[in-house]
Every structure is written in C-alpha cells, then in structure tokens.
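Step one of this worksheet: look at the structure below.
Note that one protein chain is taken out, while the other chains of the complex remain in position.
In this document, chain identifiers A, B and C correspond to the written order of the chains, with residue numbering beginning at 1 in each.
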Amino acid sequence: MSSLAVEQLGFQYVQAKSDALRGITFEVPSSSITAIVGANGAGKSTLCYALAGFIPHFFKGNMRGAVRVNGMDSKQTPLAQLVTQVGLAFQNPFNQISGAKLTVSEEIAFGLENLGVPRAEMETRIARALELFGLEQVAHQSPYALSGGQQQRLALASIFVMEPPVMVLDEPTSQLDPQGTREVMAAIQTLAAQGRTIVLVEHKLEWIAELATRVLVLHHGELVAQGAPREILQCADEWGLNETRYARAARMARERGLVAKDVLLPQTLEQATNFFRV
Amino acid sequence: MIFIFDFFQPHHSHGTSNFKNSNPKLNLQLSNLDFAYPNGTRALNDVSLEIRAGSRIAVIGQNGAGKTTLVKHLNGLLKPTRGDVLIGDWNTREHSIAQLARRVGFVFQNPDDQLFKTSVREEIAFGPTNLQVAAGELEARVARALELCGLQNVRDTHPYDLQLWQRRWVTIASVVAMQTPIVVLDEPTTGQDAFGLQRLADLLEQWEREHVTVIAVTHDLDFAVEQFPELLVMAQGQVIARGDARVLNDESVLKRAGLDAPQLVRLANALGWADAPVNVRAFVAHLAQSKNTD
Amino acid sequence: MTFMERMQKDFTTITLALIPVAIVINIVVGQVVALLKIPVYMDSVGTMLVAILSGPLAGAITGVLSNLIWGWVLPPPIGNPVAAAFWGTALVIGFQTGLFANWGWFKNKLPQSQAIAYVLGAGMLLTLLQLFLASPTFGSADFTPLALTGVVMGIVLTVITTFLTWRGTFPPLIVIGGVLLGIVSAIISAPVAAQVFGGATGAGTDLLVALFRYSGLDPLTSNLAQGLISDPFDKFVSYVAVWFIVRGLSKRLINQFPRGENVTDR
Partner (left out) sequence: MNQSFYLDRASGWHALHPLTKIAVAFALSVTAFCVRWDFISVALFVFVVIPFAVWGNIWRPVLRATFTVILPLAVSLALIQGFFFPGAQDVLFQIGPFALKREGLEFAFVTGTRLMLIAGAGLLVVYATHPADLALALVQAGAPYPLAYIIVTAIQLLPEMQARADGILKAQQARGLETTGSLRVRVSALLPLLAPLVYGALENVQERALALDARAFRAPRAKTSWRVLRDTLAQRALRWLLVMFSILLIVASVFVPLFIR
C-alpha cells in the first residue's frame, strides 16, 4: 500500500514567471526510502513542500493536481493535521530550532505539547527520540550550543517524536561535514528499519545508492525518471548530478573498452569492487 | 548600551596605509602560530607554514581540527595568540582586516552574513568600491565576475530572491571582482550540483592562469584531490601532512585526521592495488595497465 | 470581513515568527542609533515592519510586547523599565502604521507633481510646527536657537525627501504619515511622561522639557511640546528607514506575508 500518492502535481509560486513543478505523478510505497535527486533549481524543495502539505497551505501560489497522504487529499486537510501524517525537515538546522525552548529535551517536546500529548507519554517518547538520534548526552544543553550535525539530528528527532508515518527530509546533510552526514544517515536507516516511510532529497549519490529503495529524478520541474537506484543513476551526469567517482571511472573504462558494455555502472564501493574485479 | 558592533568602542589605528594594488608575488609565511579562543579553547598549536605565490592548496580535516581557524589568520580575521603571519611584507598584526582585503579575498561559508544590496550587480561592486577601484574598471570587473560565476542572467535580481547555492556564487563573485592576489575559500562546494562543481573547477583554472594563490577549506575530499595539487591535512590544531593526493594513501594520516579516504582510494584499496590513483583518469590508466599485464 | 476572520488572516505562523524578530530589530536598531547620538530614537522600526507586512493589529501587538519586553524582561543595560510605561504609544505606532500601509501609503503610485506637492506640504507642516512651538504664542521665553534648529532640520529633511521624490524612488505619503504619527504619539506620550515620570525620562530630550518649563508652561504642556518637536522627526526618519528596508526585502519573502500587497505592485 502506498502512503503518498501524487497525481499530476503542478505548482507556480505567486508572482513567479514559470512553473516550479509540472505534471508530476508518482507513488511512495510504505516502509521505504525514496530518494529525490536533481540539479539545483530542479524543484526538489518545492516537491517536498507539496508532499508535506506546505503547498498549498503555507506557500502562496497556484497548485494543480493532488497529493494524497494515506488517502487524505492535502488540499482538504488542515496543515496541523497533515503534519501528524507527514513530517518535514529541511537543510538549515539552525532555522529549524523553534527558538522558544531552552534545552534539547524541551525542544523535542515542543511538537508534542502542541499536539496535547500528556506529560507522562511525552517522557517515554522523548527518551526514545534522544536515544535514537544519539542526543542523550546533550539533552539538557541549549539547542544553540550544539554542533551542526547535532542540531540537524535534533531537527529530525523533533519531527520523529511526533510519530508521522512519513518523513520528508530535504537535504538534511547539505550543511554537514562527513561525520555529521554519517550520523544523520545512520539515523535515517534506523527509521526506515522501524517501518517509517522516508522521502529523502540528497546530493550525495553514494549515500543514495547505499540506502534508497527507489529514486525519482527531477529535471526542470518535471519527473523524468524513477526506479531502482543503480538503473536510474546510469545517466546521472546528464541531469547535473554529482556522479560518484565509481560510476565516472567505470564510464571512462567502458568508453576505452576496458570493461563489458552491458554491465550497469557501479554506484557504491561494493558494486565498484565487483565491477572492476572481473 | 549593547555594543552590537564592537567598532563603536575605541580603537587604535592600524599601521600605515600606503597601498600598492598590484603585488604579484606574495608569499604567505606563518611562523610558530598559536591560537586560543577567548574561552580558552586551543585551536592552533605551533603551526609553521610557507605558501608560495600561485599555489593551490586544499585544507582538509575533521570539524574542530582548526582548518577555519587557520585560514581566518590569512586575512587578519583572527590575530595569532603567538607567532606571526606574513602576507608578503605585511604582518597581519600591523594591518586592519580592511587593509588586508587588498591582498586576500575571503569567501565565507554563510553568504547571508554579508549580502545587503538589492541587486547581484551592486553586491559584487561593493568590495571593489571599498578598494577605490575607478568607475570604468569597476564595471569591467563586475562584468567579468558575473561571467566567471555564471550570474549574468541574474545580474539585476535581488540576492535574496536567489537560492542559497546561488547566493553562495554571489559571494564568490564579489571576491573575484576584488582581484586579490590571494583567495581563501571556506567550504566552496557546499550545496553545489555537478554544474556548480564544474564552474568551480573552471574558476580555479582561471585563477591558476592569473597566478592567484588559492587556499580552500573543504570536506569534499573527492573534489579536493582532483582539483588541488597540494593538500594540507590538519588534526588537533596542527598540520599533520602536506603534499599531493598521495598523502591520503597513508592509512595513519587518515586515521589521525579522522577522515574517510576519497572514493577512488577506497576502491583501489578494495581492489588490492599498491598505490591509489588521484583521479578518474589515473584510475582508468592504471586499470588499463593492469589489464594489459594480465 | 469580521474581526475574527481578519485576525485569523493576519496572524499566520509567519506573522508570529516575524514578531520576535521585529522586537529584536526595535532593540538593536534603537541601541545602535542611540550610540550615534543623533536626536532620533528609531526604536519602532521593527514594529512598523510588522504593521506594514501583517496589518495594524499585528503591529499594535508587536509595539506593546516590544515595550513590555524591553522594559520588564530584559535587564539593564539593554532593558529599561521606562520603556514599559510607554506601551500605549507603541500600540498606536503599530496600529496607525498598519492603517497607513493598508491605505497604500507605502506604495509609490502618485504622479510626480502631486507627489512633490505632498512632500513639500508635509515638510512645511513639520517646519511650521517647529516655528509655532518656539513662538511667543505658545511659550513665553526666547526660543530663537531652538526655533532655528527646528526650522533648519525641517528644511533639510524637506529638501532630501523632495529630491528623492523627484527622482521617483519615494512614496510621498509616508512623509505625511510620519509627521502625523509623530503628532499623535506626542499627544499620547505626554501625559505618561508628565504623570508617571514627573516630566523626566532620563533621556536627552529632558533638556527640552526643562526649557519649556522655564518658559512658564505647565508640566503636561511642556512634555507635549517636547514630544511635538522630537516625535515628528523621529517617525518621519523611521518611516524613511522602514521604507528602505521594505524596498530591500526580496519579493519572494514579501509575498508570503498576509499584507504583502501593501508594498508590492510598485
């Protein structure tokens, strides 16, 4: 069963000259990691906003088509209800701190307070979120005192704790160093393993090839390809994606006739090792 | 009163100000550099370094290794606790940041700490205007910066109507237009797609032709080994290795720096090759060679 | 549209996120300007921004909260309990600015000749007000130096804004709005200053109050006169500053605010 269904979605921001998205149709199966890739300006963030209901409820503009979240039409459902179904986290960890809370625990509690969750239940849920995202050590620190990677994990924890079945993550690692990226990716993997549906926008293709079950490619506001990571990322270079060095080396080797023509380009270390070993 | 900008407090005047704008051969000399933040954190520990004019160096290492602290010394943003930084014949202690801006251009990580004009063009013109570049030349410099950074189509756009990655290009362009003999880039690859990385590579080529010294702090090791002939590896406030991409073949260096090897190094290791190729071309050449010998 | 509907439309999340930022802008800009030792306060720029972008009610609330926080939540040296007493003035600044913005005063739509006429009119009103306050009809002492200063400042501001209007970059009605708002806020502030603080607020403007007292005016009128001299200048300059800030904001952002149309379609 699919938790997110997008039909002929289009969007134009108010006073924008052209469409940010056009004719997008796809479904996201439950308990999977779906990656969205594309060059800068391809419409990835806009799509995330639409999936989480911020289009049409937050951004002014002209929306066409429909997004269905567990069967509910996002246009007809109030945002406060949609966010309990689809959680959204985005690039800049600093701006995701509510500002209204003084410690990491309180910050995580913020969403639960808004949903009116009783304090006793909050306690267990916050404890679980702190543990899952490795924030126990800093639970009583100010959110502003954390490192970038910790702040981003706090942002994810704050969404996770509200227990939305679907989590949309818009480039959660773009501001992070490799260490921070690894931390966040590990957390995402755990979430998927626990049955959450993840939609992930990410530039680092090696991670996508490693984690994603499906990949969607956006190009100039349109959905140009979707499918399994290794197949889809074959022509990553044509869409302005940062191809892995494995794929690039393999392509060059293929052009020089050093490897077989019919084998798919490798995207991960493991695939590459097998690819070049034969 | 809050001193939101500390320049309202009394300041001593900095050095003399006889500027020579064209100073093509500026070597950087860092000697016995120590730096501790006011809260006591020791960020640099006895760093001595010489960077010759026209070098292209990537500074790599984990967060907290002292990379940004180091490069912030190169244009006087930070003044050493002990030791000296010489930019050509200028000691950074004796010159204000604004004076040093004639010699060292600095691209910051967060573009929003500096953008304030209502068009990209004006924003790029701000730096050169501060350096008293004449009107005619100013136009030419801005036009050139716009072109090199791929911003011609948005020259009259409001910087905040652009995406973050584009705003980052605006700050790069504003340094390009200052035409300093030395350029420092703090995490230039953040948020860039393949087109952006290619543009960055082209810009590095352009600077190379002009003998501009380029020092970049980056987390993107794949990019660093491909685009920078020289790497400076930092850990715990010290430079632990310096050299070309082959320094990353050394397992102990990677371990001390807490870094993952670049993809090709990892692949070469997995394939059991003795030494790792620095870029895709070298990798394929090595592959071809090994196929031939088989 | 009913009041409740309007409230819901104006108090979007983005408005709520803007209000604390606006309060901090009030404080930061106010402090920096205070350091420059120029005779304006400029401590309502943030309030005015909210009023323009999110409507009069949001502006009024920002004004009140700003003064209460400045007065009672932040400690000295940043905070100053004196500010809290003037919450009423802050409320009116926010509300009035919101109304002006709704009437389209922050847009630039008038034909040039008419625009220049408005600006000249407002400038003359400001200058005449200075003259009147310094004339023997009002007080009884010799106010020549004060009158001279006021008149020169009035003329300088008139010339600058007329020039900007002539160049076509300036909405002339905000100049009138600034002067009007200054008069209104002087009228509201005077009783508070006179009754609660006995006429002194510890600021540089106390010198003016003393001057009017010396001329024989009663406490309330002295404070009123002081306000009528300082406030129109202050609001006039603040409006010009706010207008430049709004002009500098990206359209993408302005469009997200409930009353973004108050400043777009220029």
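By definition in this document, a contact is a pair of C-beta atoms (placed from the backbone, for glycine too) under 8 Å apart; a residue touches a chain by one contact, two chains touch by 3 or more.
Remember, it's a predicted structure, so these values are computed and weren't measured experimentally.
Peer 1: Could you tell me which shown chains are touched by the chain that is not displayed?
Peer 2: Its contacts among the visible chains are A, B, C.
Peer 1: Would you indicate which residue among A:A20, A:V83 or A:L269 is in contact with the undisplayed chain?
Peer 2: A:V83
Peer 1: Which one touches the absent chain: A:L4, A:L112 or A:L135?
Peer 2: Considering the complete complex, A:L112 is the one touching the chain left out.
Peer 1: On chain A, what residues meet the omitted chain?
Peer 2: Residues touching the hidden chain, for chain A, are 52, 54, 57-58, 79-81, 83-84, 87-90, 92, 95-102, 105-106, 109-119, 122, 126, 142, 144-145, 155, 158-159, 162.
Peer 1: Just checking the interface: what residues of chain B touch the absent partner chain?
Peer 2: Missing-chain contacts on chain B: residues 2, 4-8, 11, 13-14, 75, 77, 96-98, 100-102, 104-106, 108, 110, 112-116, 126-127, 130-131, 160, 174-175, 178.
Peer 1: For chain C, which positions touch the chain that isn't shown here?
Peer 2: Considering the whole complex, chain C reaches the absent chain at 11-14, 16-21, 23-25, 27-29, 32, 36, 49, 65, 69, 72-82, 196-203, 206, 209-210, 213-214, 218-219, 245, 248-250, 253, 256.
Simple rule for what comes next: only the chains that are shown with their structure count from here on.
Peer 1: Look at all chain centres (mean of CA atoms) and spot the one farthest from the centre of chain A.
Peer 2: Looking at centroid distances, C is the chain farthest away.
Peer 1: On a C-alpha centroid basis, what's the spacing between chain A and chain C, in Å?
Peer 2: Averaging C-alpha atoms per chain gives centres 46 Å apart.
Peer 1: Tell me, which residues of chain B touch at least two other chains?
Peer 2: Residues of chain B never touch two or more of the other chains.
Peer 1: Going by the contact rule at the top, pick out the chain C residues touching chain B in the complex.
Peer 2: That would be residues 28, 31-32, 34-35, 77-78, 247-253 of chain C.
Peer 1: In the complex formed with chain C, which residues of chain B make contact?
Peer 2: My answer: residues 1-2, 4-5, 8, 116, 118, 158-161.
Peer 1: Within the complex, which stretch of chain B touches chain A?
Peer 2: Per the stated touch rule, the residues are 62-63, 163-166, 190-197, 219, 222, 258-260, 262-264, 266-267, 270-271, 280-281, 283-284, 287-288, 291.
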